[in-house]
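Take a look at chain A:
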Amino acid sequence: MTLPMFLLLASALFSVGLYGALSQQAVVMVMMGLELMINGVIVAAAALWWFLAPQQPDGQVLVLVVIAAMTVEMALGFAVVTLLFRSSDADMTDMAGKLRG
Partner candidate 1 sequence: MTTGAWWGVLPAAGVLLGAALAAAVLAGLLDPAGGSTLARRAGRPVWETARLLRQRRRGVVAADALLWRLGLAGPLVVALLMVVVVPLGDRVVADLPVGVVWFNAMDVLLWAAVWLAGWGSNSAYGLVGGYRFLAQALGYELPLMFALTAPAVAASSLRIADVVAAQRELWFVVWMPVAFLVFLGAVLAFSMSGPFAYPDGRDVAGGVLAEPSGVDRLVLLAGRYALLAAGAATAVALFLGGGSGPLLPGWLWTLVKTLAVLAALVTLRGRMPVLRADRLMGVAWLVALPATLLQVLAVAVLAVGRG
Partner candidate 2 sequence: MAVVAFVVLAFVAVASGVAVFTVDSMARATFALALSFVAVGGELFLLDLGYLGVATVLMMVMEMALMAVFMVMFMMNPGGLMPMSMLHNRRGAVVVSVGVFVLLAAGSVLVPWPARRNEPPAEPTRALGEAVMGSKMLVMMAVSAVLFATMVAALVLATARGRYDRADSPEWP
């Protein structure tokens, strides 16, 4: 196992997620794309920690922060989707062009 292998995996996950986030119309699917991108970030952060400076805990703390960020993204994402649907009956990104309530 080498660092480039892990980084290649991370880039693949990130790019697939980016494709999803850009091409999907449903808001929930866009969130799935974002999650997949963050998944790639987790792999990259963990691999950089292990292969570069494992004695310092910074890499591990970064992974922890990323997992927390993911949770925040999910919770607020769902809240906003619910609010959008309630206020303007929109569940697609193209229908939510203006965010005025």
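Regarding candidate selection, all candidates are chains of the complex that A comes from, given by their letters.
Operating definition for what follows: a contact is a pair of C-beta atoms (placed from the backbone, for glycine too) under 8 Å apart; a residue touches a chain by one contact, two chains touch by 3 or more; residues count from 1.
Please read all numbers here as calculations on a predicted model, not as lab measurements.
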item	value
Single touching candidate for chain A, where 1 or 2 all sit in one complex	2
Complex interface listing, chain A residues touching candidate 2	1, 3-20, 22-29, 31-33, 35-36, 39, 42-43, 46-47, 49-58, 60-61, 63-65, 67-68, 70-72, 74-76, 78-83, 85-86, 91-94
